[in-house]
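Single-structure report; data block below.
Removed: one protein chain of the complex. Kept in place: all other protein chains.
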Amino acid sequence: MSSTSTITGTRLGFSGDFRRRLTYVVTFVTSIPVSVYVAAFILGGFVLAALAPGVLRTHDPFRTDLFSTLQAPSLSHIFGTDQSGRDVFSRVVQGTAQSMAIGVGATTLSMSIALTLGIAAGLGGRMADSLISRFLEVMFAFPNLFLALLFVTIFDATTATLIVAVGVGTAPGYARMIRGQFLAVRRAGYVEAATALGHSWQRIVRQHIFPNAMRPLVVMITLGLGQSIVWASGLAFLGLGVAPPSPEWGALLDAGRDYVVNAWWLEVMPGFAIIVFALSVTVIGQHLQDRLEGRFHPV
Amino acid sequence: MAIAPFGGIAFTVFRGRVLSAPASCSGATSSLVSRQPAVPRQRLMAGFILAGISLAVAPPASADPNRGGTIRYGHEQEPPCLYAGWVQAGYIQRQYADNLVARTHDGRIVPWIATEWTISDDRRTYTFKIKPNVKFTDGTALDANAIVADFNRWLSNDPDKANVNAKLYVGDYISAVTAPDPLTLRIDLRQPYEQLLTVLSTYFFGLLSPTALALGPQATCEKPIGSGPFYVEKWNHGQNVILKRNPNYNSAPATAKHQGPAYVDEIIWKFLKDNTVRYGSLLTDESDAIYDVPAVDWADANKRFTVIRDITGGTPTRLQLNTAFPPFDDVRVRQAFAHVSERRQAVDVAFRGAVPYNANGSMSISSPERVKELDASDPYDLTAANRLLDEAGWTGRTSDGIRTKDGKPLTVRLLYAGGSLISSDGVLVLQILQDQARAAGFNVVLKPIQQADWFAGKGRGPHDYEAQPAYWVAAGAEILKISWRPDHDGFVNANNASRFQPPALWKLIAAADSDFDDKERLKLYQDAQRLIVDNAAVVGLFPLTVSIASQPKLKDVWISGPVSEPVFYDAYFEK
Amino acid sequence: MSVVTAGVASTADRAGGRRRVRWVASRLLGAITVFWATATFTFCVQALMPGNRAEMIINLASGTFSQPSAAQIAAVNAKYGFNDPLIVQYSHYISGLVSGDFGESYQAHRPVIDIIAEQIWPTIQLTLSALVLAWVMAIVLTLATAGRQGRVSSFVGALQVAIAVSPPYWIGTILLVIFAVKLGLFPVEGNNGLPGLVLPSLALAIPLSGFIGRIIREEFARVLEQPFVMSSRMRGMGDFGVRLRHVLRHAVLPGVTLSGWALGALFSGAAVIETVFARPGIGGLLVSATSVRDIPLVTGIIVVSAGMYIVANLIVDLAYPIIDPRLKAA
Partner (left out) sequence: MINPPLLAVDNLRVSFGRGNEVVKGVSFTVEAGRCLAIVGESGSGKSVTARSLVGLAGQGALVQADRLSFEGRDLTALPDREWRRVRGRHIGFVLQDALVSLDQLRPVGREIAEGLQLHGEARSRTERTEHVVRLLERVGVPEPTVKARQLPHELSGGQRQRALIAASLALDPKLLIADEPTTALDVTVQARILDLLAETQARGKALILISHNLAVVSRMADEVIVMRRGEVVECGAADQVFREPRHEYTRRLLNAVPSMHSRGTRLAPASAPRPSLPVQPAAPSYAENPLLQANGLVKRFRRPDGSLHTAVRGVSFSLNTGETLGIVGESGSGKSTVARMVMALETPDEGEVLLNGAPWTALPERQRRKWRRGISIVYQDPLSSFDPRWTVERVIEDSLPKDEAHRRARVTELLELVSLSNAFRIRRPLELSGGQRQRVAIARAIASRPKVIVCDEPVSALDVSIQAQILDLLGDLKHQFGISYLFISHDLGVIHHLSDRVLVMSQGEAVESGDVDDILLRPQCRYTQDLVAAVPRLRFALAA
């Protein structure tokens, strides 16, 4: 990162305010570690694969080729071919949309459940708090696996049921975190100072409690994305995933499991995709957390 | 609704080399492992028909095979109960129980507990002579009275006592089972039933000690008592079943390679569901024999171990096309669908040679009555398929190439049961078929259904599917009656998923069933097969096969009819 | 667990004693309500299941599909009391639970409690050894690298983040192939004795160690800056001594609260690992029981696993004051 402070306002004679903002932006850009840029780049690749798979795909992910089955990764097939000759790389790319849909869907669902429960417990009275905490404990005692098995067996395996299964399964964890965050901010010094100034409770909630309590939510969402995908692929592994020939990452893992001795790439590559996606999302989430928590201690 | 009897055919294997069926393994040499066992031992229909083409005579019993040792056998599926209808329990039952009669590979009924038997002229009374001083492993005498007690339990209506499968076979045929004297058994039938002896040789009719049975279903489930070469010592749930040698075993069947007690002291019947673990345990010598060699390791297994394979009779796994509703109500569309993919190569690629191709959808290649030239029926012919579809009026095309006829797309909903009813390799064949059919304009949609829901009949109404893979195991042509019996007086034949019931077909099958002249019966059965295949009511894929791989030092493991059970009675370790 | 720092400890032991009893009582009451809620929820679910239960039981038992006769269905209904009104079935079910009778498995005709009792130990063995392994790995990695600058510690930090998100069954399959099938260091079958336990618990432990490691690492770096660590250095203690004797114990605290939750998550993971390594255990049992709709067995496993989770959390709550003696006074 070459030093850029000289080209800011001083020589170009901008007004103080603009120069200040420019240096602020420049220091902001140079302060981000390289790993975050790499993670952002990878994530961009996945988003592109999800929105426009055609761009990255080298072959038709569903085209079988009975003469080139189980070929090791090569130039023509970057991730090799599967047991019916389909190109694994293209299938991973094609599967991105479905896997990310499950990830995003499940995270949105679990966040919305977690928010309603967390806020009700955090801001509600003692009664609401103990009631909801008791309910959360019941949800925790349930093995997530059972919830997922339940949904998938009653409503047979589609992307929607997987989203609900994973979403409901992960919601209690986030609800507890949100509740803790709201309880902490409620006790903050600036909330009491605002009360001393004579502000109404609604104004304090709107101006101080919500914005400060919601900030770590951004981080939770990024971490949630990674976890949901890993979870959904776990279900597919138990044969509860989406119907073939879907190239959803979990389904690819499930199909590749028996070939792991002879055709390792069938199992390793989709697993690799899951880890790299979850990792890049976590790194970005971690950086957001450091940047937000690091500078501002809400409580 | 009577179910045709069972059956299994074993290609016996000379030591070390597989007399493999014509199917060659094409494509890349590297192998491919099926997620589930190559052939699910799950019978869709309870009926088994034993068909036997024995290609080899059993080798002479060697001089004095070394006694002792423990066979560590890696089986795949753990049954919920050691004495139950499910075929997984049948395999274990073959080790601890004897039957009245046994059936050789070529279909002859040979003595077992019954030394000899006579059938009345009106073929409705069977009288058996029972082998003297045979005992169950709990000391109870195995005489005619014990057998009568077993039969009465099986046919009762009490859910704890009833043997569901036994009732399905002979429930409405047998009128009485009596024991005139301790060593004679008499069975009276309401009407003649040619397959009675074949049915009695299946594991459903394995003889268990009445005193043990009286202890209730739980005890029978946990520790069934038979008179076989081994007895169940302990069931470590989730892990294995320990079977110990029965020192005073004196009732081996005529099909066995020797008489008297078994050679080995013990069998550890392990449950290794995961293919990699099961075949891996053979590689790392943690198992002496394993059940169902994964397809991907088929070539490797044949090099290193002794592999025996048994192709089951009855019908192969085949796609039943729903002829009652469009698009498959038009025979041309059905024929086009039969030509539309390279099924032979798809099966070879998916199963890597572990399972042969079976073109004739109506009859398994191991059934004696099959029509040989139908093995080449409906070859891959894209131009013929397109021509037939155009003739049938499916001329329109959607943007992504799917044919349409007066606005409706040519969609084929292909319903199949997830879980162990069709292996992951089998599903792979369906995926290959789906992809290749697209070239001709078919939009094939795979719709898996949970195994338990499949059994509950959920989602399998006549309007819910265009194609449905299924198979029935039987000895031979008797299965035709079960598959193609037309609906009558309100009773829908659930086994005829393709709803194909032209009067001409039933005329042929009924005539064949009642014709005692074998040559004439064979001709009628073959005409019926030709009628079915010509009308493309079913599209053949692959037959049911059972394979056992064992360490070279473990000799004389064989697969017996009629349900292709592994037999360890004659097995011994070469010192 | 709120950490008590204010005020001099009250010497009124009687008050302390009475309060501990009240604390344990409230935990037990909580556990019972959770138990009851899980049982009721599972019961309602089985009532919702589509399809005729009796028909399914008969078909599944015979392994075939056939329309069982009305007599057979009636007999099964009578045996399991399916046609009683729901309330009667529910009260029968709950009273059974209270007396430890979880009903009989449809398939195995055996009391559910026996089936679970046989297969629960391997799962406990697996989850506990996975937790211990995860802790050992997390502590060793953090002790060596936390708080230090330089490439190695940043690499280990990134590694911990990576393994925290990697799927356990994927790691399990790869471990199985490399160490069992190819190298033969460990038995392929995951259920014969201790050596068979290594790979499965490692597969579960690696992701969890990443998770715990990350939390301990952050706390470790924070505590390293505390004055009492400087005091110890000023008494002549070396860097490693300070890390081991002083900082580690503080850094471990947030991880301990997490262990209660982790055991719950490990149970779900165990189900998958038990399938991969062909190990017995109630995780795999739950998967197979659900696929054959063996409702009493499914219910039994859920209630037992909920019980295990609650007991685990009780133990963690009791263990916490041992690590953080300040809580003893509370």
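Residue numbering begins at 1 within each chain, and the chains themselves are lettered A, B and C in the order written.
Methods note: a contact is a pair of C-beta atoms (placed from the backbone, for glycine too) under 8 Å apart; a residue touches a chain by one contact, two chains touch by 3 or more.
It should be emphasised that the depicted structure is a prediction, and the values quoted were computed from it without experimental measurement.
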Shown chains in contact with the undisplayed one are A, C
Missing-chain contact, candidates A:V34, A:V55 or A:A196, resolves to A:A196
Among listed residues A:T153, A:T170 or A:N212, the absent chain is touched only by A:N212
Contact with the hidden chain, among C:P85, C:G100, C:G193 or C:P227, goes to C:P227
Answer key for C:H246, C:R279 or C:R293 versus the chain not shown reads C:H246
Subunit C residues touching the chain left out here are 2, 4-10, 12, 15-16, 18-19, 226-228, 230-238, 241, 245-246, 249-250, 323-326, 329-330
Subunit A positions in touch with the non-displayed chain are 188-190, 192-193, 195-200, 207-208, 211-212, 295-299
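By definition in this document, only the chains that are shown with their structure count from here on.
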Common contacts of subunit A and subunit B, by label, are C
Between A-C and B-C, more contacting C-beta pairs sit at B-C
Maximum distance between Cα centroids and subunit A occurs for chain B
The distance between the C-alpha centres of subunit A and subunit C, rounded to whole Å, is 24
Flagged in subunit B as touching 2+ other chains are 274, 276, 280, 419, 450, 452-453
Where subunit A touches two or more other chains simultaneously, the residues are 153, 257, 260-261
Note: in the complex, subunit B contacts subunit A through residues 26-28, 30-35, 274-276, 280, 294, 296-297, 342, 345-346, 349-350, 418-419, 424-425, 427-428, 430-432, 434-436, 446-450, 452-453
Given the complex, residues on subunit A that touch subunit C span 35, 134, 137-138, 140-146, 149-150, 153-154, 173, 226-227, 230, 233-234, 237-238, 253, 257, 260-261, 264, 267-268, 271, 274-275, 278-279, 282-283, 286
Per the touch rule, the subunit A residues reaching subunit B in their complex are 62-64, 66-71, 83-85, 153, 156-157, 239, 243-245, 254-255, 257-263
